[in-house]
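What you see is the complex with one protein chain gone and the rest in place.
Every chain is named by a letter (A, B and C) in the order it is written, and numbering of its residues begins at 1.
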Amino acid sequence: MLAFSGLVLWKISVAKRHPDRVYIRPIAGLKAIDEAIGRAAELGTPILFNPGIEDFTNIQTLAALGVLGHVAKKCAQFSTPIIVTTCKPVMVAICEDVLRSAFDSAGRPDMMHVSEVRFISTQNDLAALGASALMVDRRVASVFLFGSYDYTSLLISEGGKIAGCMQIAATADYYQVPFFIASCDYVVMVEELFACSSYLSREPVMMGSVAGQDFGKLLLLSLLGIGVVLATIYGTGNPFNGYERLFSF
Amino acid sequence: MKSPRTVTIAVTFVAGLYFILDFVVPPTLPGLSTRGVALTTSPASFTVEVPSNRPATYLVAKDDPLRPQILVAQRDVMGQIKLVPTTLRQIGPGSVVTMRRGPFEVKAVNGPTILTQSGATIQVEPGSGSFALYDPATGRRVRSATAGQTLQFEQRDAKVLTTDPGSIELIENGRRATLKLGRQSVVMKLSRYGAGTEIQLDGVRPGDTVQIGPNTYFADNRDAAAQFNLVITTMAFGIGLFSLGMVNGQTLVKRRSGWYLSAFFFGAVILGVAAGIGKYDDPGTKARAFSDFVVVQIIASVTSTVFSLLAFYMATAAYRVFRVRTGEAALMMVSALIVMIGQTPFGSYLTSWMGERYSSFWLPNIAAWILRVPNTGVFRGLVFGVMMGAFATALRYWLSMERMAGD
Amino acid sequence: MTDRTLKSLARLEVIPRRTIYLFLFVACAIPFLVPIRLPLHIWKETRSAFDVTSKCPPGKVIAISSSWVSGSQGENWPQYEAVVAHCMLSNIPFVVFAVDADPMAPQMAEIINQREAKRYGKVYGRDWVNLGLTRGAPLTMGAIGRSVKTVFQTDFQHTSTEDYAKLPLMKQVRTVRDFYCLWAVDYQPDLNWVVFLDPTGNLPVVFACAGIVSPTFYSYVSSGQLKGLMVGTRGAAEYEELLRDTYGKRFDDRDLRGNKLIVPLAFGHLVIIAFIVAGNIGMAARRRQKAAEDNR
Partner (left out) sequence: MSGYWAANWPIWISAFCVLAVYTYLYKDNALYRVMMQIFIGVNLGYQAVIQWRDVLYPQWWLPMLDGFDALFGGKGSPWGVLWLLVGVLGAMFYLQLSRKYAPFSKIAIGITIGIGAGLTFKSQFGQNLPQLLDSFKPLAPSVVRMQPKTALRLAGSDFAPLVDGSLAVFVTGRQAVAQEVMGGVELWRTTLPSPASGSPVVSGQFIDVPAGTNVLELDPSSGAIVANRRSTATEPPAVALEAQAVYRQPQYIHGVDLIAKGNLIRGVALRNGVAEGVRKNDELWNRAFAEPVVCLQSFDGVAMVVGRHRSELWELPVPQAKLTFGDYFDNWVFVLTLVGVMSYFFFSFKRRGPIPVAAATFGRWMLMIGFGAFFGNTVMTRMSFLLDRLMFLIDDWLRPLWHALFR
């Protein structure tokens, strides 16, 4: 874990010094963000952002908040109102905070008056249905579903489909990806969620951390290679006899 | 505002640091600990003062039938006060403890003194509320002891005056040494695998490999940290209430379209609160019956209905997405179809004519293979990737590198 | 193919959603009204779960962690019912508890316990004990393993677990050593049961989970950490089939929920598959139609 943290921090520092050296593969779904906001601006209707069903203890929510900041800035440029819906009370405060800061930094603090953060219910299925109702009521043009989802993924995205919204979804909960594929226009798959905010902001810190994360994966892959070779030579489990007792969680 | 920003970064770091250290730091620090093979121990002891009696010293030694078990009153997660066993390390001068001793067999009773089979004497305090004799078989209180009885006694509200953690004689790097334990020393018994487990001094047996060092406190406070986390997140619940109340209140006051919905909402909240309060009544009362009615007939019924809406959505979603447009889409479709049919009786109905010999080509078995092999591979691949992404994102947030709040 | 057939086939590409809803609703409702039976294929995970439970020796009890509530009763109810029926049919005493669940969880379990007990003439306290709810997993799991009665000082009706006149079964339930195996019935059972309840890893653990989360558990079955797996309604129906095979007449005269639901389930799947096929035919027809128009 320490090695991995070091790797990330090292890559971040490299990226800070030479921002041009870090490359990030384009992520298909993210190009559509501008399109989605543009669509809302044309229609003169708001966009809806849902940061998933979890609170900040889930890392996906934190990643989604990064995207929310970016989307809010874009919206401030186009004067498009944002509605954020959530099913965790604690997220109301956090989302408002993100919106306020984004609008301030875009020089449009007045945007806070037309945007809102709506807590709907602690029950996430009711929250999904409530969000679907909002999409109809407010004639929402585009829907952004970023973060952690459970079975309600289809509930909220089918709601958007029926309401005729353009939808972009991103989740690292792999079980829900097929349902987003089925009902959204663009899907950012699994891990790509974590790379999202880096790709959007193009800040050295973020780019570096994505590069570090990739090196971490490379490390993991080589570990896997060694492990498989050892297992092939020695048979199942043997070189790691008793490993599980080394880690008592 | 510059100072709140700095403070925020600092508290974010500290809050995260606790949980990271709790994970990384062992119960005693390897550099500061002594490791050796135990020979003998001299028992730990503590002195307590009980109401209406003189201070007395108790030894915590093994093989002593009257060895006191130390209990402290603590609230459990449900809020009830329970007596939980604790260790000498966790009590200090000033702590109020309950001691349970025995069971012992009574040899003779001489006024307020009981002589036990093992030769020890116990002073009974008749009429004292803090002292009680029990029959360990039934758990009932015994008024007076008679010879031949097996009893246990409990001393409540004993105030700890001093504690002595005891000492241990061990072989360290081939030399014999006697080590005096500190008040906060942790004794870890090492096993063939792993980092070892904490034991009490009287649990040390000759030949045990032990590691003794100062407490790092993280493991001790794990419960408190979890409780802190739970409490602070629950406190934010009011924000949700407030926000919903504002939205609906404004709609109602300004008679916006759909204001009647808000009226229903407030009525329902009152109903919900009443049901919530009734939940804590005993079964059989009216309030409880009402609460159960709301929970079972309304909340549960609607929750499962909303759940079941998904079956319909699933059908339309499947109809829309599973088209043979590209090779990839076809793969997804085929695997979904196999798993879907394989899980129903139709699966074996359609393919079991192939006979046992080709049973691995039966649809249920193909479905099972997809779930067991490629699915597990995909799942692990995704999990490892997500793990790395989560590490990197967590690191950024912990060190406040992420400009989440746009500052 | 004529243009007209192509045209009508192409309509299959855009079936309105309400039509699909209607078909699904009707197809699922029919088997409830008209009894239909279909043969079942028994998966090896279900069979091994059954085998583990059947081998419980006298003097041991089966522990069931039942942490589900009405939200997932579509799958967990038949599962729990099948396990309880199995215990009662083979005279295995069991204790039920819930960890970190909704407060309703013990009641849900008790509804089923009472129903089955009436059928097989079992008595509360002697043949089963419902210990109620506790919180604080995973640490509580370890505590249950060390001493059941410390964690559950009373059962769900506030009877002391040391009151052996009312709960004679609790005399033989002290630690994890008195358990023969653990069943965890939940939407997504907690994997910590495998690690924390019995740190030595000798206690067989069997999960009954919702179909949707089952893919995560197959690998634990193959690694031996789980001794069996009951997946969704399908698993429950298979389990009932095994009960029917083993206990014959004593069980045969009725349907539990698993068998009741598996046929409508198959019909529902069939409708979805039919619509997928129809959609693809429609797409192919439209493409051909378009190609024909382009050629013209």
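The rule is simple: a residue touches a chain if its C-beta (ideal position, glycine included) is under 8 Å from a C-beta of that chain, and two chains touch if they have at least 3 such contacts.
As the structure is a prediction and not an experimental result, all values here were calculated from the model.
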Touching partners, among the displayed chains, of the absent chain: A, B, C
Hidden-chain contact residue, picked from the options C:67, C:161, C:219 or C:259: C:219
Hidden partner chain, touching residue among A:69, A:147, A:160 or A:178: A:178
Candidates B:69, B:117, B:200 or B:376 - the one touching the absent chain: B:376
Contacts of subunit A with the absent chain, listed as residue ranges: 1, 22-25, 27, 55-59, 61-62, 90, 92-94, 96-97, 100, 120-123, 126, 129-130, 133, 136, 151, 174-175, 177-179, 181-182, 189-192, 195, 199, 207, 210-211, 213-214, 217, 220-221, 223-224, 227-228, 230-238, 240-244, 247, 249
Where the unshown chain meets subunit C, residue by residue: 18, 21, 24-25, 28-29, 32-33, 72-75, 77, 103, 210-212, 214-215, 219, 223, 232-234, 257, 260-261, 264-265, 268-269, 272
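One rule holds for everything that comes next: only the chains that are shown with their structure count from here on.
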Chain centre separation in whole Å, for subunit C relative to subunit A (CA means): 33
Mean-CA-position distance for subunit C and subunit B (Å): 26
Where subunit A touches two or more other chains, by residue: 151
Interface hub residues of subunit B, defined as touching at least two other chains: 303, 307, 314, 316, 318, 320, 379
Subunit A-facing residues of subunit B, complex: 24, 191-195, 229, 233, 236-241, 243-244, 247, 258, 303, 306-307, 309-310, 313-314, 316-318, 320-321, 332, 336, 378-379, 382, 384-386, 388-397, 401-407
In the complex with subunit B, residue positions of subunit C that touch it: 15, 17, 20-21, 24-25, 38-41, 43-44, 69-74, 103-104, 107, 134-136, 139, 153, 157, 162, 211, 214-216, 218-219, 222, 231-232, 234, 262-263, 265-266, 268-273, 275-276, 278-280, 283
Residues of subunit A that touch subunit B when the two form their complex: 1, 4-5, 8-9, 12, 55, 57, 59-60, 62-63, 65-66, 69, 73, 88-90, 92-93, 97-98, 101-102, 104-105, 117-120, 122-123, 125-126, 129, 137, 151, 154-155, 158, 172, 174, 178-179, 181-183, 190-191, 193-195, 197, 201, 203, 205-206, 209-210, 212-213, 216-217, 220, 242, 245-248
